[in-house]
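Apart from one protein chain that is not included, each protein chain of the complex appears where it belongs.
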Amino acid sequence: MSNTFGQIFRVTTFGESHGTAVGAVVDGCPAGLPLTADDIQRQLDRRRPGQSQLTTARQEADRVTLLSGVERGLTLGTPIALSVANADTRPADYAALAAAPRPSHADYALRMKYGRQAASGGGRASARETIGRVAAGAIAGQLLARFGVEIVAYVQAVGTIEGPEADPLTLTREMVDRTAIRCPDPDAAARMEAEVLDARAADDSVGGVVACICRGVPPGWGEPVFDKLDALLAHAMLSIPAVKGFEVGSGFSGTRMRGSVHNDAFYRRPDGRLGTVTNRSGGIQGGVSNGEPLLLRVAFKPTPTIGKAQETVNYEGQPIRLEAKGRHDPCVLPRAVPVVEAMAALVLADAALMQRAIAGL
Amino acid sequence: MSNTFGQIFRVTTFGESHGTAVGAVVDGCPAGLPLTADDIQRQLDRRRPGQSQLTTARQEADRVTLLSGVERGLTLGTPIALSVANADTRPADYAALAAAPRPSHADYALRMKYGRQAASGGGRASARETIGRVAAGAIAGQLLARFGVEIVAYVQAVGTIEGPEADPLTLTREMVDRTAIRCPDPDAAARMEAEVLDARAADDSVGGVVACICRGVPPGWGEPVFDKLDALLAHAMLSIPAVKGFEVGSGFSGTRMRGSVHNDAFYRRPDGRLGTVTNRSGGIQGGVSNGEPLLLRVAFKPTPTIGKAQETVNYEGQPIRLEAKGRHDPCVLPRAVPVVEAMAALVLADAALMQRAIAGL
Amino acid sequence: MSNTFGQIFRVTTFGESHGTAVGAVVDGCPAGLPLTADDIQRQLDRRRPGQSQLTTARQEADRVTLLSGVERGLTLGTPIALSVANADTRPADYAALAAAPRPSHADYALRMKYGRQAASGGGRASARETIGRVAAGAIAGQLLARFGVEIVAYVQAVGTIEGPEADPLTLTREMVDRTAIRCPDPDAAARMEAEVLDARAADDSVGGVVACICRGVPPGWGEPVFDKLDALLAHAMLSIPAVKGFEVGSGFSGTRMRGSVHNDAFYRRPDGRLGTVTNRSGGIQGGVSNGEPLLLRVAFKPTPTIGKAQETVNYEGQPIRLEAKGRHDPCVLPRAVPVVEAMAALVLADAALMQRAIAGL
Partner (left out) sequence: MSNTFGQIFRVTTFGESHGTAVGAVVDGCPAGLPLTADDIQRQLDRRRPGQSQLTTARQEADRVTLLSGVERGLTLGTPIALSVANADTRPADYAALAAAPRPSHADYALRMKYGRQAASGGGRASARETIGRVAAGAIAGQLLARFGVEIVAYVQAVGTIEGPEADPLTLTREMVDRTAIRCPDPDAAARMEAEVLDARAADDSVGGVVACICRGVPPGWGEPVFDKLDALLAHAMLSIPAVKGFEVGSGFSGTRMRGSVHNDAFYRRPDGRLGTVTNRSGGIQGGVSNGEPLLLRVAFKPTPTIGKAQETVNYEGQPIRLEAKGRHDPCVLPRAVPVVEAMAALVLADAALMQRAIAGL
């Protein structure tokens, strides 16, 4: 509990890092949507390990199999189940971890929660858990395309290196994928990549910020009280492993402005609808989309599993020196890009269907 | 939809700003909990308008009436319904707003959502909606006291003025309430209050940051995937009007550290349990509480409704100069403190009951 | 838990039998629906006690107050909160019940559940709890009228006296209300009323069957697996106090037919759509409405609270002779009619909105 996300367009994920398979069941997707395994594989390929030397050496092809819900290239309206096999598992790497909890990892908290722990890897607290999200998010993305919504995320900061803000109207996934680090600015990307390699050489890790743009969202999505669109997005993003912060629009920097400076004045757009001159609201006002692009920022801490020795204690409280042996990413940011996109897509697909349900009479 | 929050300990709020009453129904509270209207009133008094010249001039006694669920000072296990009358409504103040959407307010987005709008005030997109949250949060707080949990929030920044971080183990609500701005550091508080009065004098508004400490949370609360404790808290906080950002532990600043610096090493506490030497995790690892205090930060934008003239357009797209006449807060921060506490309490009470349900066999 | 029913169109009820008030919050009702307190009062008047000598002598005007969600006769899309005061409470009547559980009443089970019990009356296990349902159901009924759906229930059996099946296409609430027992067949009604008066004279009670017709439901409502339309209706009906059975279409009698006799053959209707020659399916096939009228039957046991002496034991297990003093109905059937209609309306309103959400692309 709870491995399900969403109210109407709803995904349930399953699978441990070192078990048989990981996967997801997507319920609530309308019938008649074109969908093939390739549509899903495309995003899984952006998430899978081993894409470059910036990421973990674990080798996983991560080929998706569709088990149900699709026939002749169209969704049936029934649950879409899919799974991805775990191939390159090395439980032996994790034997040492049975004795001591990794600092800032989920090991200790989960053991206290369940009174036991998965035998190897992080169990569900593993980057592999995000496979189900990315696959489900790809399906949500197909649905959102019907509504004219496009979602593009990119790496905006790695450690102390910040790239510029991308143009919300023109950025594409292709532009993002031109660099291994997935920052669309080549100069910033080069410095970011050097930073990751430097951390890797030091058996250390770095964090950073993923920015996410959702354009084409019509006005009216999101619910005005507890299920504000930005509240659902915050929930979605903080549920991604390693995320420690979330901002919409001006975020924390907006707290330092006066209202007269911060407010987004309205203007009449060429199509007759109202738009806003600035977009400090990040496309959401009162929890409801206003037709401007959604602008989100997601903070990822540095990966807690590092090779560098750490002074800590084992479960019995005895001091030990811990050096992680498992394969892990020195920086999760480039692989986190499709995960952020997936979580945004899940929220928006659900909001789209909810708005169909409760739209005014 | 959705005016309900929580899975087991669940609150539903109702009421428009300028209607008959606002209130809440709390479902899932166990039977046998001591509870009186006074327990709730105490937090409502910290939220109500007119406490100082820092806040709106709207006069509301905000006296709570318990309609059900409590008998002879104890909860029955049945829904606790409560309401608070709206007394000082002045719909006339809002007549002008029918013609033009306030910049960065919910007016436009809600009108697009519903195809109409509440006749006056912000309808549900009003600070008054938070009365039900604060009342429900007070009930959650009573329940959490049984688990040894204490929640204290305070104003950490107003505009560009930042106060120091408070000590998570010793800060009390009494210490917070010593200043009108609700910052426990007297020097910072004085500067913050001057800033608010300055903004008020300019018919303008300021934003800021509320920090929140939850101590006494045992290890094991929160669910490892979509319902991570920090994800639920992010959802809760972003659902508060005017919130644009959320951080747990090191938040965005943690993204600039290396893993070896950021990681919280474990040590053996005097009581034999493991603790962490630092607390950059903010008391949550892998989405599950680890026994350390929870440390949260919540970003509030400057109030969008200001008296200062704004150049914008009306619903027909014609340029107008807007000067808000309604009574509004130049700074919501001091009144937001009990709202942040309430939302944290709702999340934790629900997590506490969920953990009772699914605890290992 | 759980005092909320529905996924999108969702009602939460509150209030104990002898507390301050009972009521409901309806969330998820689209904006722009015409709604006044009178629309709700009409159904409450059919449910309230004291309508005839067939029902309890408790006097309650049961006037509804709307607290939110409606402005100028139209719904706002926000939660509709409403309450009804408890006026004629006589806790003293119930003092004796503190010592011994009434046979076949909820007293014992609830005391075991909560470790305590409401001081008087049945707490939530009271017919008064259904006020919130009837009020919410009236709102659902207004919404369903937009979809062309009409719901009419009637008393089909009282004790061993059975009335004929009514015509699903022409029966109206007015026809049902012509007799105090709410059976549209005058002869059967007369015999039923005599039976109720006979039971009352004997300080005893009688049960019976309420039949319910829902016409105008378009094909396609209901979900094919766990949320079959008939499964949701069964859930709704069994949640009404005193209900022990549910049938859709041919129900238990259909189990005695062969498939070739039971099957509803299709034909082409004048409007070109398919219809079925017979309707043993009760308007639902595979959990989804097929365009024919929904036909439901709901079994109510005889009221457990009776004046007649019963040999039982008290909470300590000592034999006692129990004679209930509180006011109670010798037969709940006539007052159950609007409750059954309300629960059917809640299910259908929710199904209508869900189908809007997930309809094929």
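Note that the chains take the letters A, B and C in the order they are written out, and that residue 1 is the start of every chain.
Here, a residue touches a chain if its C-beta (ideal position, glycine included) is under 8 Å from a C-beta of that chain, and two chains touch if they have at least 3 such contacts.
This one's a predicted model, so the numbers in the text were calculated from it and none came from an experiment.
K.L.:
So which of C:Ala61, C:Ala194 or C:Leu274 would be touching the chain we can't see?
P.N.:
Per the contact definition at the top, the residue touching the missing chain is C:Leu274.
K.L.:
Looking at A:Pro49, A:Gly123 or A:Gly163, which residue reaches the missing chain?
P.N.:
Per the contact definition at the top, the residue touching the missing chain is A:Gly123.
K.L.:
List the residues of chain C that touch the chain left out of this view.
P.N.:
So the residues of chain C touching the unseen chain are 1-5, 7, 13, 100-101, 103-110, 112-116, 122-125, 129, 157, 159-160, 199, 202, 204-209, 218-228, 230-239, 241, 243-252, 254-260, 262-268, 272, 274, 276, 280-282, 284-291, 297, 299-306, 308, 310-313, 315, 317-318, 354-355, 357-360.
K.L.:
Applying the definition given at the start, please give the residues of chain A touching the unseen chain.
P.N.:
1-4, 8, 10, 12-16, 19-23, 25, 27-28, 31-32, 65-69, 71-72, 74, 76-81, 83, 113-116, 118-119, 123-124
K.L.:
Applying the definition given at the start, please give the residues of chain B touching the unseen chain.
P.N.:
The list for chain B reads 7-8, 28, 30-33, 77-78, 146, 224, 353-354, 356-361.
Please note the rule applied: only the chains that are shown with their structure count from here on.
K.L.:
List every chain that touches both chain B and chain C.
P.N.:
A chain counts here if it touches both chain B and chain C, which gives A.
K.L.:
Could you work out how far the Cα centre of chain B sits from that of chain C, in whole Å?
P.N.:
39
K.L.:
Just give me the whole-number Å value for how far the CA centre of chain A lies from that of chain B.
P.N.:
Using C-alpha averages as centres, the distance is 26 Å.
K.L.:
Mind pulling the residue numbers of chain C that touch at least two other chains?
P.N.:
Those would be 8, 28, 31-32, 77-78.
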